[in-house]
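Note that this complex is displayed minus one protein chain, with the remaining chains in position.
Labels for the chains are A and B, by order of writing; each one numbers its residues from 1.
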Amino acid sequence: MQVPARFAYERADSVPHALQLLERYGPEARVVAGGHSLIPMMKLRLAQPEALIDINGLTELGQITVEGEELVIGALVRHAELLAHTIATDLFPIFRDAERVIADPIVRNRGTVGGSLCQADPSEDLSAVFSALRATAVIQAGGAPSRKVPIRAFHHGPYETAVEPGELLVQLRVPIRTGTGSAYEKVERRVGDWPVAAAGAVLRVVDGVIEQAGIGLTAVGAEHFCSPEAERYLEGRQPGEEAFAQAGRIAAEHCEPHADQRGPADYKRHLAAELTRRALAAAAERI
Amino acid sequence: MSYGRMHRKEDARFIRGRGTYTDDVRLPGMLYGAILRSPHAHARIVSVDASAAEAHPKVRAVITGQTLAGLGLAWMPTLSQDIQAVLATDKVRFQGQEVAFVVAEDAYSARDALELIDVEYEPLDAVVDARTALDQDAPVIRDDLEGRTDNHLFDWEAGDRARTDAIFERAEVKVAQDMLYPRVHPAPLETCGAVADFDKVTGKLTVWCPTQAPHAHRTLYAMVAGLPEHKIRVISPDIGGGFGGKVGIYPGYVCAIVGSIVTGRPVKWMEDRSENLMSTSFARDYHMRGEIAATRDGKIQAIRVKVLADHGAFNGTAQPTKFPAGFFHVFSGSYDVEAAHCEVTGVYTNKAPGGVAYACSFRVTEAVYLVERMVDVLAAELGTDPAELRLRNLLRPEQFPYHSPTGWEYDSGDYPRALRLALDMAGYDKLRAEQADRRARGELMGIGISFFTEAVGAGPRKHMDILGLGMADGAELRVHPTGKAVLRVSCQSQGQGHETTFAQIVGHELGIPADDVEVVHGDTDQTPFGLGTYGSRSTPVSGAAAAIVSRKVRDRARIVAAAMLEASPDDLEWSDGTWSVVGDPASGKSLAEIALAAHSNLELPDGVEGHLDAVTVYNPPNLTYPFGAYICVVDVDPGTGQVRVRRFVAVDDCGVRINPMIVEGQIHGGLADGVGMALMQVMAFDEDGNHLGASFMDYLLPTSMECPSWELGETVTPSPAHPIGAKGVGESATVGSPAAVVNAVVDALAPYGVRHADMPLTPANVWRVVNGDPFRTDLAIS
């Protein structure tokens, strides 16, 4: 069986403690929570961190709450917890759609929301979901006030995020606005597989007109996992099949999918259009 | 009386986590091995420097190709008259090939030490696509073989070429179709591995290993390593699935043995999942062109096939010696045709060796897929319903025993009855009506039929051997004084439930409860010789041996009972599990009573020395030919290409069913395999020969969500060639189901003019097929 190389291990008992440990061990330390992205990489020895800082004990990061006009999701919330959280999934059915198709029920028991985002895999579903929702990431550094980063500035590229060495992602904050519907559509080769492509949609309709649209795209090479061009096209228009189809076409034009064994680029581009259209239609139904 | 549904005896340990699989074996002083593998598909080895690994404080030995060469063990014979490198000396010939073996105090350290071995490679161009393997400028893979100047492995043909060609010449209708049965892997959930323990004092080597053929392994170790065979004991403990992938001997097994001999301590080696997928037995990889000649009214007259067979870097197929393409020449299938002919060309490529694995019945899988796809292609050409076309051409009951145009003698069958039952169960006419409605609404629904004839239970020893070992199986039956029995057989369960089924066979023959029969298997020191469990041969061969050895015991019991009853054996009859004087059932003596007498001071007549024990060797007179009719219903999302299997109806006829519960379980598993192969399983390679399916993230197996609730039906046509009329069923569903799924998807896509699509039918593949631009599913998608 594949096994990781040696590393030092520290268990954090609070956020400040975690930050202290990160500072002590420096840039070769990695934070571990669910570990379902990191540990397989370590077993393949593609990742060989010198130290792991285990944050599983930080219960303060495991909460889902509503604070004012925001849904606040702790970085340590497990996928299964978000899926089962009816307040979150009633407010944003896109969470229910996406979480049901992320990995499998057993992995979802362990994997965390923050871990998924920080892994920043281009095929990771929640990046697109939060991008569609225009969430804000809250990042904590040692001895400094936390900083807020719009999710669309969070991802710096494949496997790269705004979280610097010595920092910890602590929360995702999602603005709650009335008149909003959301949905996520994914094509996978098999249940539990990474997406061939996926699209999330968030629509806010005021007086029969789309006031704001959020379109998240997964695994199709969309910058920041979103499609501002398609969003701009929709805003100010009436929701409808034709507008959604056109938004899908625009989203597809602006992404840059790469071929892999999940599918050729033209197919993924096609899916970007088709799934965007479907997600928009489903989101509109849910307003 | 012991046939029927019965809970499995083996479940008691498995549900408690008390099975003993190879990795559960732990011996005092045991060391752990790990294999360094080639990152290249084709490269010359310039140097191997293991000094840093040897200096690791926990490392006890590093074995390289050079070490083995010194022992004369760098190469080993394959099961197909080729040789295979145990550890590479000159070149590596596939990605994942074994290069060095580390033995350390613990498994983690062994893994660490692999990183300390420095191998310098000189990369060579790789032969990845079998279709280019015979090109003039293709690199020669097997330059280790004297005089080898190309990658050609063999040409083989079967059937009557002249007669077949003549029919094609004048046929009213001809169809042809190229198709690929891609490289797949059986991927049992337990990987391969071994624990080797060489005792220097006694000279005895014990190897625990999940082998489907323990006796064959023992004999081959003796032949390869020159160890005396009576000093080798192979123990196959519980096996976590085999499916054909655990028949052969892998380099890791030899390394573990050498490691134990070198260190004087037991050595365990377990491969990880990537190693399993990259280096152990693949299956299929047949590039086929099928042709059918028919009359305009749909009578199939002849079938012609050309195959390009990708055998990888070493010819390691495990199949009867005379048949380099296995039983592929059963490709005329279930149909009454005048003539048939196939030619198969085998080639070397820079991929792992293997080729016959994964519940394929020695390539009946490829044969059934070919003919069942071709029948649908013909149906499309003629505009005939595929069920109707099959009913018109299926062999009729009165044609059995049927001599096929490629030399098989099918034992028994009523094919139309099985197909009609499947059509009834599926509600075929209603499904077609629903399909028409849906098509009118732009929805894609498909109905696929597959009818298969299997050829299992290898086999008659004059035709069938593996490396000269005839495919007959022994059985020994002991009856203890109190009438409890122990059956010893050579075959080895990987989940098939032999401990239950074989006890039921003995119980049925002897009139005792199956619970009173212990089945011993998987230990060469405790069981008679036989060729093992694969090719659905356990019930057809070892099961027959179990029945016959039971009858021998019964015959001995008759003589003893006659002495007990002071009657002539000729005056006794066997009924209700007792021997009694004809016409006097009250005189009946049960096996327990007779067994006690046979061990007692009773004066025994001639013909019985004492006891009731018996031995036998069963040499099957013919194969058995299970068959079945499968119907699959799918829905395809036209916007995404996603396929959902909505229903699957499977009617199987495997002759007499000993334990229907177990039979149904075997079929369920095979159907899931068919869905997996049809929709997702594939091992593709990029142009450099990199394996693109080397983990379960990339080599996809079906989950509970892709599988429908299977709908099973049965007919029973006993095999006249088998002592209890059973035919074997382990691979039927794997053989028969892929074509049904593919036929259903192609049927769904008929509105687009689609007549064929290669497996696996992933969403991307389906979408490209619909758009008239299919890609090669066995290569990197670009």
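FYI, contacts are C-beta pairs under 8 Å (C-beta built on N, C-alpha and C of every residue); 3 or more make two chains touch, one makes a residue touch a chain.
Everything that follows uses one rule, which is that contacts and distances are computed from a predicted model.
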Options "Glycine cleavage system H protein", "Carbon-monoxide dehydrogenase small subunit", "TonB-dependent receptor" or "Tripartite tricarboxylate transporter permease": UniProt name of the undisplayed chain: "Carbon-monoxide dehydrogenase small subunit"
Residue among B:I239, B:A721 or B:A764 touching the omitted chain: B:I239
Residue, one of B:P214, B:G446 or B:G497, that touches the chain absent here: B:G497
Residue of B:E98, B:D160, B:E190 or B:E593 touching the missing chain in the full complex: B:E190
Contact set of chain B toward the excluded chain (per top definition): 7-8, 10-21, 23-24, 26, 107-108, 187-191, 238-241, 243, 272-274, 494-497, 661-662, 664-673, 695-697, 701, 703-705, 707, 709-710
Touching residues on chain A - with respect to the absent chain: 1-9, 11, 32, 35-36, 39-40, 42-43, 52, 54, 56, 80, 83-84, 86, 89, 96, 100, 103-107, 109-110, 191-192
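Everything below uses one rule, namely that only the chains that are shown with their structure count from here on.
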Separation of chain A from chain B, taking each centre as the mean of its C-alpha atoms, in whole Å: 43
Complex interface listing, chain A residues touching chain B: 1-3, 5-6, 45, 104, 187, 189-194, 196, 259-264, 267, 270-271, 274-275, 278
Contacting residues of chain B [partner chain A, same complex]: 107-108, 111-112, 115, 270, 272-274, 639-642, 679-680, 684, 692-693, 697-698, 700, 702-703, 705-706, 762-764, 767-768, 775, 780-782
